[in-house]
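In what follows, a single structure is set out as structure tokens and then discussed.
Omission of a single protein chain aside, the complex is shown with its protein chains in their original locations.
Labels A and B are assigned to the chains in the order they are written; within every chain, residues are numbered from 1.
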Amino acid sequence: MSDEFERQSAPAVELRNIDKSFYGVLANADVDFTLARGEVHALLGENGAGKSTLCSVIAGLYRPDSGEMLLDGAPLVCKSPKDAIAAGIGMVYQHFRLVSNLTVAENLALGNPEIGLRLSQRELEDQARELGERYDFPVEPSARIWQLSVGQQQRVEILKLLYRDARILILDEPTAVLTPQEGEALFRTMRILAEEGRSLIFVSHKLHEVKQVSDRVTVLREGKVVGHAETADAEPRDLARMMVGKDLVLPTRVPNESIGDPTLVVEDLVVEDDRGLDAVNGLSITVNAGEVVGIAGVSGNGQRELAQGIVGLMKVKSGTVHLAGDDVTRKNVLDKIRLGIAYVPQSRLGMGLSPGLTTEDNLALKQFREPPYSSGPLLSNKTFASRGAELIDEFDIRGVRPGLPIRLLSGGNLQKALIAREVIQDHTVLIARSPTRGLDVGATAAVRDQVLAERDRGVAVLLISEDLDELLALSDRLLVIYEGEIVGEMPAAEATAERLGLLMSGHREEQSA
Amino acid sequence: MNESVLMLTIVAAIGLGTPIVFATVGEILTERSGILNLGVQGMMMIGAVMGFWATFETGSLWLGVLAALIAGAALSLIHAFNSVTLRVSQIVSGLALTIFGTGVAIFIGRAGSEPLIGTPSREVFEPILPEALADLPLVGPLVFGHDALIYLSWIIVATSSYYLFRTRPGLTLRAVGEDPASAEAAGIHVSRVRYIHVMVGGALAGLGGAYFSLALVPSWQDHPIGPAGWIAIALVILASWRPWRALWVAYLFGAAGRVSFTFQTLEVNVPADLLAMLPYVLAIVAMLILASGKRARLLGAPAALGIPYFREER
Partner (left out) sequence: MTRRLIIEPRGLATWWLKLLIPIASVIAALVLGAVFLSITGNDWLEVYKKMADAAFGSGRGFAETLVSATPLILTGVAAAIAFKMLVWNIGGEGQLIAGAVAAAGVGIWLADGTPAVIAITAVVAAGAVGGAFWAALSAVPRVYLGTNEIITTLMLNFIALHLMQYLVFGSSSPWRDPDATQFPQGRPIIDNGRIPEFFHRLDWGLFIAIAVAIAAWFVISKTRSGFEYRIVGDSFDAARYAGIKVPRKVLGTFLASGAAAGLAGSILVAGILGKMDPRSLDLGLGFTGIIVAALARLNPIAIIPVAILMGALNNAGPALQSIGVPSAVVMILQGAILIFAVGGEFLISNRIRRPERHVEETTAAAEVSPA
């Protein structure tokens, strides 16, 4: 009897002294955490604070180096997600774990031991449809995942957990891929699930979301728990201070007074995506010298194709790109580099940086063809080393060792190296995609300063991002991209998250007004 | 064309195609789990020699088959360890298996004071159904005139096709080959699925090898299987990773291997060496037309094929 009592009063999940490190870097250090039944518990922290790692430990994907986990008061060791799922723990990862070539129904059935040996597509689809209706989550069960929008895919992820009747649901930054309005809908669902008695962990680095949806909040910083509170009692300012470890200085942006002539002019641009569809669909943008133009939009609305079309990595189907009055539409990547288009791609490793080469090599990735890096067909290894050392010093790139592949640097240092290389070459245009994504506070500030310094030097900056905070902090002018078209434009001073959110989800202002 | 020549060609194609059916279906199951095993040739060789040896020692064909299955699976275990646990280059590991397996098979065939080489097999797989059935016109030779392993190959094709597309473990297998990270998150033991299917593939390749030494050319020689293992690897793509299609393309290639004999009987004079190129030319042309670039993906190539899976990757 007393066992039964204990089990009922015990928290749904309790973590004690969890340690987890990667490559010798501690991602979680001595973390204690409790999740009560029927609550929405927010995990708040900056990028790199260890939130995702902690969630992956609870979900059984990572095994902690040490420490223990209790479920309903009883110790639980998860050797793999399978054990966690069997114990009723499910997670919606930041990067969805859906097999894109399988149908919605097949994804729901995947790994589910309750399904018999034989698969009946029809039965599976009926069950999926029924479940979707119960939670007001309409999805087409026979659709393949790649056919769905990001928001729909997230629904499938949540349905997957409900299909297995998970009692503990972990949502890792679920709002990052949603418009503010879709986010609202998600929060309503989360409350319904909590009322059913399920426990939810909600990961975010956005204070207002935490304030809005959670019952309690735990704050992580540098892999450690630095505080916890009842959400209703917590002052946002205190939470923010705990999160960053010091008083939050709101970015004070000096608007640029001296905006110059049009430098980058894109007209009626059409670029096809990998599937041959027009991902950029007749879009026009002008970026002036000394101006930051921000492009807001939900991921997958043509941002990648826009950037790659301008820099020459993807073929422009029609339309033109002019650089300081010259038509450069058909120039190849190398020509465009030489003409002065700098580009910070979203994917740092594997696009902007060559992961297996050294930092010094990567810093020369675009300049190695010219002296002093090379003379004739021969390379000057001496210049690689000396120029590399200078830049590493000047841009404060840390963790570099001789011969070390750059992929082993931290995200912030990778981005510093990438931006260093892009800004030292002669350029008049900088195209940057989500330059602060995934960086911690310090690195974010450094990158933002760099972007603003570029602007002040008279560079035309095109900032393409999914992060409204970043856009609002840096842009002079904001455009919204939706399905490959610009659907709204406003000066930064008139932009609000709500207005941008509506545009990002395809509500044209003429229609809604 | 003379009807009986056509019939003879088809029947011969089924015989020559059968070892390739075993190996191709095995490699399909392996590749569906995301592991590329270029060691088919080595696994077939070792299956051929162990099957031959076990039958030679025991006089039992089925013990020979069992030995071939075990030998093929055992060799493939090395590849599973290299590619799933150690996550090193699957291509180089597979080639190593081929060289090692071929060396071991030739060595065993020649080792000892009374080597196997040159000896005929003690038992040979023969047609199992009553002659009356096999003598029926048309369907007789095509359907009823075969040995037990050919019927077994049909059962294996049907079973593995059903398994892949109509059962839960089959769904699991496809998911692991498409997207191991998502499969793992759904609670699937990715490494286990991969180990199992690499070894099933190895066992079937071993069986294919034994079909050579116990049915097709039932006496031991250094290279009893020709390049059958390499052909099986090519056929996986042409069969677009589907067992039933593997059956048909294997028979087609069996027919291509038989073509010089057919031409002889028809008194068409084409040099044998040029005809011997035919299956390979056929494979390349089919690859160019059917399986180039993105089309390979549309055909059904597992998205994660050949890519090592690191679980705790950041």
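The criterion applied here is as follows: a contact is a pair of C-beta atoms (placed from the backbone, for glycine too) under 8 Å apart; a residue touches a chain by one contact, two chains touch by 3 or more.
Note that this is a predicted model, so its numbers are computed, not measured.
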item: Shown chains that the omitted chain touches within the full complex; value: A, B
item: Residue among A:12, A:145, A:186 or A:234 touching the omitted chain; value: A:234
item: Option from A:36, A:131, A:150 or A:226 whose C-beta touches the chain left out; value: A:226
item: Residues of subunit A in contact with the chain not shown; value: 19, 21-24, 26, 29-30, 63-68, 77, 224-229, 233-235, 238-239, 242, 313, 332-334, 336-337, 343, 345, 347, 350-357, 361, 365-366, 368-369, 374, 377-379, 381, 401, 403-405, 408
item: For subunit B, residues in touch with the removed chain; value: 38, 42, 78, 81-82, 86-89, 91-93, 95-104, 106-112, 227, 230, 233-234, 237, 271-274, 276-277, 280-281, 283-284, 287-288, 291-294, 296
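Note that in this section only the chains that are shown with their structure count from here on.
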item: Rounded Å distance between subunit A and subunit B, as computed from the means of their C-alpha atoms; value: 45
item: Subunit A partner contacts - residues on subunit B that touch it in the complex; value: 166-172, 174-175, 178-179, 181-189, 303, 311-312, 314
item: Complex contacts: residues of subunit A adjacent to subunit B; value: 22, 59, 61-62, 80-82, 84-86, 91, 93, 96-102, 106-107, 109-112, 115-119, 160
